[in-house]
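Only a single protein chain was left out; the remaining protein chains are all shown in position.
Moving on to chain A:
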């Protein structure tokens, strides 16, 4: 339609015109949008951090903090580290970055108990981002799933910070929907089999031959 302007999405902006400082306010708004709508875009956030690098005076600590919380929620992806590479060191020594770095450290080294304790002491930073708790629980389950075939209930409880009746309900949900089972009267949780906790399932690449190698033989065999 002549004269009509197609609204350009943030993703398109980031793809086509990423080195333009004018888009900085749009990217900042987009971080807020990600928080509210529980969506996430690493590319857009890295783009914003880059622009902050070029114009440090415009850096908004609150927005960067939100970005880092979102990045934590993306674990096991390394998004949090990617963001930290772009944030000036002296800023990282201040709050809330110091706390966020500590939380990240606990998660990266699977110190879940310490993580939940510290998270509890810093609810103000975390509660502003909806979905945080579930995302971290998802990460914890991921790590447990690639490590354990069967794990003691207490370990699961500590990892996802859920106990008692809530844990029972949680387990019931997983059993009904995600293929978990329970043994020993609920004291042992059996996780679904995957390549990582059942290495025999891993396709051995040693025996498979790519088609193009065999194809070279067709003139000979035919």
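FYI, contacts are C-beta pairs under 8 Å (C-beta built on N, C-alpha and C of every residue); 3 or more make two chains touch, one makes a residue touch a chain; residues count from 1.
What we mean here is this: contacts and distances are computed from a predicted model.
UniProt lists the omitted chain of the complex under the protein name "Eukaryotic translation initiation factor 3 subunit L" (options: "GPI-anchor transamidase", "Mediator of RNA polymerase II transcription subunit 17", "Eukaryotic translation initiation factor 3 subunit L" or "Calsenilin isoform X1").
The chain that is not drawn here is touched, among residues A:84, A:129, A:157 or A:171, by A:84. Annotation for chain A: contacts to the undisplayed chain at residues 19-21, 42-43, 46-47, 49-50, 53-56, 76-78, 81-82, 84-86, 88-89, 92, 105, 108-111, 143-144, 146-152, 155, 188, 195-200, 202, 204, 206-207, 209, 213-214, 216-217, 220.
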